[in-house]
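My questions all concern the structure below.
Excluded from the complex is one protein chain; the other protein chains are retained at their positions.
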Amino acid sequence: MTGPFEPLDSGTIPRFAGLPTFMRLPVAEPAEVDIAIIGVPFDMGTTNRAGTRHGPRELRNQSSLMRRVHHVTGLSPYDRARVADCGDVITDPFDLMRSLDLISAHYAGVRAAGALPLTAGGDHLISLPILRGLAADGPVGLIQFDAHSDTYDTFFNGSRYTHGTPFRRAIEEGLVDPRRFVQVGLRGAISDAGNYDYAREMGVRIIFIEEFAERGVADVMAEIRDIVGAERTYVTFDIDGIDPSQAPGTGTPEIGGFSTREAQAMVRLLDGLDIIGADLVEVAPPFDPSGLTALTGATIMFELLCVLAGVVEAKGKR
Amino acid sequence: MTGPFEPLDSGTIPRFAGLPTFMRLPVAEPAEVDIAIIGVPFDMGTTNRAGTRHGPRELRNQSSLMRRVHHVTGLSPYDRARVADCGDVITDPFDLMRSLDLISAHYAGVRAAGALPLTAGGDHLISLPILRGLAADGPVGLIQFDAHSDTYDTFFNGSRYTHGTPFRRAIEEGLVDPRRFVQVGLRGAISDAGNYDYAREMGVRIIFIEEFAERGVADVMAEIRDIVGAERTYVTFDIDGIDPSQAPGTGTPEIGGFSTREAQAMVRLLDGLDIIGADLVEVAPPFDPSGLTALTGATIMFELLCVLAGVVEAKGKR
Amino acid sequence: MTGPFEPLDSGTIPRFAGLPTFMRLPVAEPAEVDIAIIGVPFDMGTTNRAGTRHGPRELRNQSSLMRRVHHVTGLSPYDRARVADCGDVITDPFDLMRSLDLISAHYAGVRAAGALPLTAGGDHLISLPILRGLAADGPVGLIQFDAHSDTYDTFFNGSRYTHGTPFRRAIEEGLVDPRRFVQVGLRGAISDAGNYDYAREMGVRIIFIEEFAERGVADVMAEIRDIVGAERTYVTFDIDGIDPSQAPGTGTPEIGGFSTREAQAMVRLLDGLDIIGADLVEVAPPFDPSGLTALTGATIMFELLCVLAGVVEAKGKR
Amino acid sequence: MTGPFEPLDSGTIPRFAGLPTFMRLPVAEPAEVDIAIIGVPFDMGTTNRAGTRHGPRELRNQSSLMRRVHHVTGLSPYDRARVADCGDVITDPFDLMRSLDLISAHYAGVRAAGALPLTAGGDHLISLPILRGLAADGPVGLIQFDAHSDTYDTFFNGSRYTHGTPFRRAIEEGLVDPRRFVQVGLRGAISDAGNYDYAREMGVRIIFIEEFAERGVADVMAEIRDIVGAERTYVTFDIDGIDPSQAPGTGTPEIGGFSTREAQAMVRLLDGLDIIGADLVEVAPPFDPSGLTALTGATIMFELLCVLAGVVEAKGKR
Amino acid sequence: MTGPFEPLDSGTIPRFAGLPTFMRLPVAEPAEVDIAIIGVPFDMGTTNRAGTRHGPRELRNQSSLMRRVHHVTGLSPYDRARVADCGDVITDPFDLMRSLDLISAHYAGVRAAGALPLTAGGDHLISLPILRGLAADGPVGLIQFDAHSDTYDTFFNGSRYTHGTPFRRAIEEGLVDPRRFVQVGLRGAISDAGNYDYAREMGVRIIFIEEFAERGVADVMAEIRDIVGAERTYVTFDIDGIDPSQAPGTGTPEIGGFSTREAQAMVRLLDGLDIIGADLVEVAPPFDPSGLTALTGATIMFELLCVLAGVVEAKGKR
Partner (left out) sequence: MTGPFEPLDSGTIPRFAGLPTFMRLPVAEPAEVDIAIIGVPFDMGTTNRAGTRHGPRELRNQSSLMRRVHHVTGLSPYDRARVADCGDVITDPFDLMRSLDLISAHYAGVRAAGALPLTAGGDHLISLPILRGLAADGPVGLIQFDAHSDTYDTFFNGSRYTHGTPFRRAIEEGLVDPRRFVQVGLRGAISDAGNYDYAREMGVRIIFIEEFAERGVADVMAEIRDIVGAERTYVTFDIDGIDPSQAPGTGTPEIGGFSTREAQAMVRLLDGLDIIGADLVEVAPPFDPSGLTALTGATIMFELLCVLAGVVEAKGKR
């Protein structure tokens, strides 16, 4: 039996038909659901190649290929939680600071409504206002899948709010507990030998791709689970953590990244943590002519959704 | 002042945000509006390169670039008529005949609801069941912008329902009055010297691109208006009527077609006719990597929408 | 010394010259050769994104890059067997059931001619009529490389013949022995938790990508060889078994698939089995702008050809 | 005989070799030359699809195909004026207002150096700070080739500086004399029926594409020359004035535009006017996979360069 | 009734099936036919962007969209002449001079066989050895549709055989009568003011695109027919004569070219001349991702084929 928040049935309505909502789900308000899938079409934080403002639309488009039941667990997130497409956060393309406020206010509302947000970005700067909206009560843990640390201080004459700086700000603002903050997949040359110093000094655990490749998914994820522990944790997945052969459409690609097989295995091992929300960011459709990046992103979003559905079920919300 | 059926305001909500409905309009039922924009994602009639099943989605996507007010008339269709995105007709990808019935039933419903349908195809076969739904009372006039006649008899072992045959069937079924039927833009080699015989014998007026190029838009459109006269007329616009440099993403491109400037001028000269509906067909996104075809198609749909809004206004429906 | 069925010599005739036959081979009739390479340009079984009707042409095109001698074995299939391009099976794009009959009749003819068929699809539904043509004497074993099980029952109002259903039909029709049937590489969410029930109940061995990743090629292939044993076995390779970074041009891509390195290793380990034919399906050129999918497909076809040549040699046919 | 500011000789150095400077010219400072070709990689004024920040680089790349001598006049701009690639204006991607100041200061410097600037944008907002730099002495005439008026007042909560507003600001700031301001090529639906009111009230002459199509190049250009007269005039060419079939790579394409043949003819008829500078804006490479837009843009830049070289020669600068 | 040299019937064999021969014709030897369609995959004459070596294959591929009967004349070339795909000329990619000899020998053979050749290039240098093969008896007239004169003397340290020089060589070698030689469509900047001097001094008639645009197709073609007169004439069509919006895939695109509508009209007006052969050159598939250039080229080839069929019929060859 299916509930009121079910994807369109592809055995009746072909996948190419209908409005491309996330996962072919109904549109609803956060207050009506347990998990709110939200788009944040915003790329004002981007320092080089923009385009993630178009990310939510293309992630919705490719998510039409997603199905209901996870083949490993045999469980459907839609049996475990009420899930809907809760639309986009509308920002102001000519006022970065106002846009950050609009986003944080929106997520404070989602939190107040009692829904767990699953977000489609947008560039990585959006994680900062999302955390402002979700972590008002005190710092949360953070698991970051990414090629880059995003803990720089400033760019271009002192700009403090860019997609290279959100997590420095999040630590400074007390939104994230740096001792419960893990970054995995980092790689690629850096601008300055001191680029990782701040993160290291604050106690952030950085797992470079080389260490990851040597230890493997299971060992690395065990450590990550230890670090964040049983307390509230946010998950942020930058698509550039994945190799550009599988996710070329992003502004700052770095070769040598996660395979999607590794990425899926890692996300599945988030199961059982107290996840308060998750985002998938940095999909830039203008650099993704084949749509593969958005397909990869939509599939990772489905994996994250399954994890969030487990959180909902565990809390007995339904 | 704006009514309840207005496009999203691009001065407030960026064009890249929000669900890609047709023209960024609200979703509604035909009974709620004067003009129902409808998608028919269907390409079972295609003899060579398929893909128009994905047409409605990409036409919706590119229609986000459309604005409110026609720059020549200074009028907005949304001030003259209630217009909405009325969703897609769901067909059965494994049963052509049943799909035709589903489409004709749907359009009979639209007609019963009192709305004028503006359709995004789909391949050209869909015009047949649309006409079945709209022309139950007797034959209508037909204006066809196209590179091909689509009045063949059969293909492949006697198949009578393909995108090369809809208007032969429509004449045979008494849906279209062949003496009030004009085809303009035809060109390209044909399979057999007798390919136009049926249409000519029935009295259909064929205006090849060569005649069109010599006479020009104004003269040709004057004749077309004469032929269809003041009675009920349907308009079908096959995107392959337009030159493949401006509409490459279609299954059967023919060089030497209409320029978009010519096409726009022609559609504007439909003003004042008693149009009972219109369609824009044969946009095949898999062959349209740049999106230009869908942009062209969406703009022609806006031009057709303005003409239909004039019909609504003239009839005093509001 | 070379025989009458040799590829064009690329040291004399550049690879960009000449008609693009499979592997740059001569065109011949099945009765003239030991191995018949055949195209089946057909995608009427496709439920979402069509385009595999164009597969054989593009596989031929990319196969111009193939060379003569396998670098691991040092053997050339053209020294071990007579091989030719035996053209395409002509189907009826407006009659699915008749098309299936045309395909099965064609393969019955190939079998009668004594040739082993190596097929370029087309969507996965074609494996059903191929098996009808080849397995008239009784059920054969089946090795399926794929992301999907393709053992669903029906789609869309009861359609029994789609690219999601061929192997359910093949079991029901007694063409395949389910206890000698292995599926490897399956992954991705499913429509219903019961989707694998039929296959499992019939005794089909399903090896998900997760099990494959843990055990590795050698171990998995040893089990597969055990399951099919020494009796007649058919091999079907759905290109979507391979990761979409290496085979993006397919209708239902699933991330996290086989690497080509794994796929090549697996096909090589089919050596010595009693293979009665093989197919490579689901290459959809409209979704493959770079041609990489067809290149991957053509290379897998060459690997399959080498295995089939070993069968021919073992049977002393020359 | 060739001077010190000559393009690389393509009869000696193949066009694919060497650094892609504008027109394969040497790099120099504005003070060294009569005409300074300058890039302004900036798209902070863009309301929908960004990407013109990458415009200068791709315009340089495609300009390698340009040659020396205009085939109609038989004159080379490099014989009539000293011309060089004077690099890019470096802006601040996180501070729009500061970026405008950086641009205007840069062009004030170019003017002080006595060079005529030919600019490669960037989005259309850059014309405002360029005019601030060049028109400090009093309002200049303006000839604008464009699909859009760009005289809106504000967007998004009152933003006054966007690529839809530069020429309203330029009139307000006394940089442009609205009675010597002509816009040609305008078309496409508008957001509000009053969108052209400001321009019309100020006395700007708007020539819509429909009027242009009826009157033709020669008649329209005669009027334009009359309007701007013999006094100082700036020329701004928005690539979206040209039809999207010939210039698809732009953020706000409008079908039905100038053909390149028409555009070239119009630019040539600027000859003899007192042009103080010119720009070519809105080339967005992420939406221009084929490079055709940049090729078109680079060729229009060559035509503008020939006109500017005529100005230099007329003034006896050499 | 159809003869032995008919295209595959698209009403029976879908256009996507079968080997992609030119126009879906049978393969035959020149001696068997009246008109031999021949590929020359060769681009050793290219000075900048190569790729026309892949031209014949992609022209064959797109020619599958061509049909039998010209819609203006109502005549089929296949009813008027025996036509076949006569394969490719095999050249030596490492020996330009030997390749030219291989081509000229091949065309001498075609001429000896009594067939009229219709060639798919290859770069424009191939016209020289074709003329060597066809014009051994004395100079012929030449009609050249092109953006460039191709009458330069040398490139790069004195290379005399490039795609910028074939017609200078052809005049020097007495293959072409310069007073019966017309070039139409020329445009674009030139390397040196004297670039056209040789052609003009020899009496070649150059019709620039500007003159063409002013006079129109009918007037220009009347002059061209006068110039070449009733004697033997060769026709060479460089795809870059056509506007790059309709033929982007070429090595040296120039904006402002022929529309395809103009090009088709011109080719049709070759009817009745004593054409001894024709070529379509400079289609470079690596720069033609959409296939539009090859589609345009294949359609122009069909138009040329119809003209050649008229020559055959006039001579009573059948």
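Letters A, B, C, D and E mark the chains as written, and numbering starts fresh at 1 in each.
Criterion: contacts are C-beta pairs under 8 Å (C-beta built on N, C-alpha and C of every residue); 3 or more make two chains touch, one makes a residue touch a chain.
Computed from a prediction, not measured in an experiment: that's the story for all the values here.
Chemist: Counting the whole assembly, list the visible chains that the omitted chain makes contact with.
Modeler: Every shown chain touched by the left-out chain: A, C, D, E.
Chemist: Going by the contact rule already stated, which one of C:84, C:125, C:140 or C:295 would touch the omitted chain in the full complex?
Modeler: Only one of C:84, C:125, C:140 or C:295 touches the chain omitted from view, namely C:295.
Chemist: Which listed residue, A:213, A:230 or A:314, touches the chain dropped from view?
Modeler: Of the listed residues, the one touching the omitted chain is A:213.
Chemist: From the list A:74, A:216 or A:256, which touches the chain that is not on show?
Modeler: Missing-chain contact among the listed residues: A:256.
Chemist: Would you mind spotting which of D:88, D:153, D:192 or D:231 touches the chain that isn't drawn?
Modeler: Considering all chains, including the one not shown, the answer is D:88.
Chemist: If the hidden chain were put back, which residues of chain E would touch it?
Modeler: These residues of chain E touch the chain that is not shown: 43, 46-47, 49-51, 53-54, 92-96, 98, 155-157, 159, 161-162, 286-287, 289.
Chemist: Taking the full complex into account, what residues of chain C touch the chain not shown?
Modeler: Residue positions of chain C that touch the missing chain: 9-12, 14-16, 65-72, 74-76, 243, 245-246, 259-261, 264-265, 289-290, 292, 295-296, 299, 302.
Chemist: Which parts of chain A are in contact with the chain that was left out?
Modeler: 47-49, 154-157, 186-193, 195, 208-210, 213, 243-246, 248, 252-257, 287, 289-290
In the analysis below, only the chains that are shown with their structure count from here on.
Chemist: By the contact definition above, name the pair with the higher C-beta contact count: B-E or A-D.
Modeler: Between B-E and A-D, the larger count of C-beta pairs in contact belongs to B-E.
Chemist: If you take the mean of the Cα atoms for each chain, which one ends up farthest from chain A?
Modeler: E
Chemist: When the centre of a chain is set as the mean of its C-alpha atoms, what distance in Å lies between chain A and chain B?
Modeler: For chain A versus chain B, the centre distance works out to 41 Å.
Chemist: What residues in chain D touch two or more of the other chains?
Modeler: Residues 47, 49, 155-157, 243, 245-246, 287, 289-290 of chain D touch two or more partner chains.
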